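The complex appears here without one of its protein chains, the remainder shown in place.
Chain lettering (A and B) follows the sequence in which the chains are written, and residue indices restart at 1 in each chain.
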Amino acid sequence: MRESMEFDVVIVGAGPAGLATACRLMQLAQDNDQELSVCVVEKGSEVGAHILSGAVIESRALDELFPDWKAMGAPLHTAVTKDEVYLLTSATAGKCLPNALVPKTMHNQGNYIVSLGNLCRWLAEQAEGLGVEVFPGFAAAEILYHEDGSVKGIATGDMGIGVDGEQTANYMEGMELHAKYTVFAEGCRGHLGKQLIAEFGLDTEADAQHYAIGFKELWQVPEEKHQPGLVVHGTGWPLQGGTSGGFFLYHLDNNEVVVGLIVDLNYSNPWLSPFDEFQRLKHHPVLAQHLEGGSRISYGARAITKGGFNTLPKMSFPGGLLVGCNAGTLNFSKIKGTHTAMKSGMVAAETLFDALSNSEGARAELTEYANRFADSWVYDELFRARNFGPALHKFGPILGGAFNFIDQNLFAGKLPITLHDRSADHTHLVPADQAMQIKYPKPDGKLSFDKLSSVFISNTNHEENQPCHLRLKDPELPIRDNLPTYAEPAQRYCPAGVYEVVEEGGQARFQINAQNCIHCKTCDIKDPAQNITWVVPEGGGGPNYPNM
Amino acid sequence: MSTLIIADHDNQALNPATLSVITAAKALGQSITVLVAGSGCGAVAEAAAQAEGIEKVLLADSPAYDKALAENLAELVISLSSGYSHILTAASTTGKDFMPRVAAQLDVGQISEIIAVESADTFKRPIYAGNAIATVQSLDAIKVITVRGSAFDRSAATGGSAGIESVTATAANDRSAFVKEELVVSERPDLTSAQIVVSGGRGLGSAENFDLLARVADKLGAAIGASRAAVDAGYVSNDLQVGQTGKIVAPDLYIAVGISGAIQHLAGMKESKVIVAINKDEEAPIFQIADYGLVGDLFEILPELESKL
Partner (left out) sequence: MKILVCVKRVIDYNVKVRVKADQSDVDLTNVKMALNPFCEIAVEEAVRLKEQGKADEVVVVSIGPKAVQEQLRTALALGADRAIQIETEAAPEALNTAKLLAKVVEQEQPGLVLMGKQSIDSDNNQTGQMLAALIGAPQATFAYSLELDAEQVVVTREVDGGLKTLALKLPAVVTTDLRLNEPRYVKLPDIMKAKKKPLAVETPDGLGVALKQHQTVLKVEAPGQRQAGIRVDSVDALLDKLKNEAKVI
């Protein structure tokens, strides 16, 4: 028997959604003079270690959660001062779009450029101050169920299992954390969330979820190039041939600039390497002018749940809730998910608190959550943005963009049509011999870099002696099927060089360098055969992003 | 003012690291005295006296110093310290052991493992495992310093003729005692302390091919290392892994064979004095940091190297 601990609420994941849930729960408990035990488990070595986001955020949810966040020292230091939107037409050319032609949702006046990792660190401090137990370094590895099928809690992963599956001298069995309600806030493509969606059929009435992979680098630039508050977005080159996505470049404080590229994971060309697209993008004059003479401080990548309203699964099930990007509350028309994730967590907290105060059986499904969610501004916002992504997928960036301009600026998202995109991202790859090979330029070591030196500055580490956390349902499939048909795309879509096909004595072998994994989940999403399952490694493993 | 160096030795021979300390001391531009403290260590004192640039050798020959107990050595150095503005020793496990006691008893700070002398009171030293270099100025009247031997050339071992002066031994302490020592006798030197390391990567292609590497290592008296890729491929065991998550090595000579040179590997060997890269891919990143690069087929190069060594 594993040891167990009891809580009123266990929250999986110390991101904006999970921490907002925790903070709001404790605020309600204090307001109502009630005792509540709430714990948050986080697989990163510390809160913020695995958080990666642009990030320009709307403070709306934070304003509601901590109205005097400014006085409390929340790390929102850089207000947006200027918005620029570009359409890059070639490797050297691009047009700055006039403001009037930009969809309103892309305007950022009143928003803040932040490090979401640092915002989460701050939220965790608030949560602990309110009495929440926050446990970084502990990965929720397994969902626990009651006999009636309702969720009972989670179990943290065993520590000290060797690569051979045997216990090492330091073996420590995982712990069961039982709760009246368990909130899953793992972020995009959470591995437990994925199981819950399947187990409870939460997505049966939703369109297939859509994803993108987002890259981000943090740069230190020369003083004279620094324009605090500047926000630059754009699309176009180098993505081509039906591949959609867009870039961002923000000037924070302390001479820091973040730059990133988001590539939609419904791309069709198996030769595409999102990483190399990002590296060559930085050589475009529109971006290079900000970065030249600077130095890169950090690198990371993370998948993004971007399907929006039409793809949102049911968020409640017996014994628990799914919140934030684990469900898919990001508003892609704004490319923002922090305020919606936080709000989804706060609504969850209010629902949970009422249910806990009411002595009825804890295992009941909190169907009330859907009603409260539907009454909140998140729902309204996501509803208005429901056509944004499907329009881009259906009509491409130019016509889709025009549709979005009309829908968002003229009708405020209330155009009485709903567009759907029902095909899952992994079904879009075409065979390699029918696709154009892409020759990427060599990195110059100044603006562009190779994968391994990038992973190096993500501070990624995993205990060496542990079983591989990237599971293949069929170990032969990569070489037998994916290699001949798709030239094994994992080699290219993985942003961390985890997957390699190596030649040994004339034989191809599929090599998994799990230690490099930066926990982006792209492999779990994009493998054409859905053969790769991402599970949590030993707690504390993965990247250690500072200021990301 | 003058400089006192405490010699590092095993009672038989002078540790060449002491010659590097002499080089560092010369940069201070003061007369240099070398203290040889040991038991039956007359030969060491003779050797020190011949080192070029030494003014005087002090010999403290007593059973109290036989096993270099920190308590006894520190007591001796304190008793001799007046008149010296700088006290230096090698950053060996002996020097690191007793020297901070000397500093504390003199109520001064110690500057550890210097790699450069900027002036009489300012030194460079690595911090954060060599990932940053600090320039440190001492504010103390007496500078107590340990010296990283590999950062300074060895001063000439001969050409000097300093006089040897015996000094009175201080009493042995009664609170610590030597029990035993086991010196590692291994056919192949330890990876982390070897002067030469020959390392193989995925380019070797199999565990059997590591034999080609081993034969070269034998000729050189070198330790064998490997890249993570070679370890992951199962060619060698993971205790041979050099790199970010493996061992950090800094030998005089590092020969990388069939290693592409990912930054994770470089993090484990970039402090080596001389780096040789042998790789068939002339674009391999390892060549960007190698002092000597040889592009070619390692299966031809390794046997040739073995036969010509």
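By definition in this document, a contact is a pair of C-beta atoms (placed from the backbone, for glycine too) under 8 Å apart; a residue touches a chain by one contact, two chains touch by 3 or more.
The structure displayed is predicted, hence computed values, not measured ones.
Touch with the chain omitted from the figure is made, among B:Lys26, B:Lys56 or B:Lys270, by B:Lys270.
The hidden chain makes contact, of the residues B:Asn11, B:Ser31, B:Asn173 or B:Asn238, with B:Asn173.
Taking the complete complex into account, A:Ile457 is the one of A:Ala355, A:Ile457 or A:Leu470 that touches the chain left out. Counting the whole complex, the residues of chain B in touch with the unshown chain are 67, 69-71, 74, 92-94, 96-101, 103-105, 107-113, 122, 126-140, 173-184, 193, 196, 220, 252-253, 270, 273-276, 287-295, 301, 304-305, 308-309.
Although one chain is not displayed, its contacts with chain A can still be listed: residues 3, 5, 45-46, 48-49, 115, 117-118, 121, 133, 135, 137-138, 156, 159-160, 169-170, 172, 175, 177, 220, 255, 297, 456-457, 459-461, 544, 546-547.
Note that only the chains that are shown with their structure count from here on.
Our note on geometry: chain A versus chain B, Cα centroid distance of 47 Å, whole angstroms. Looking at the complex, you find that chain B touches chain A at residues 202, 205-206, 228, 232-233, 238, 244-245, 262-264, 267, 285.
Residues 450, 452-453, 455-456, 461, 464, 502, 504-505, 511, 513, 515 of chain A are the ones touching chain B in the complex.
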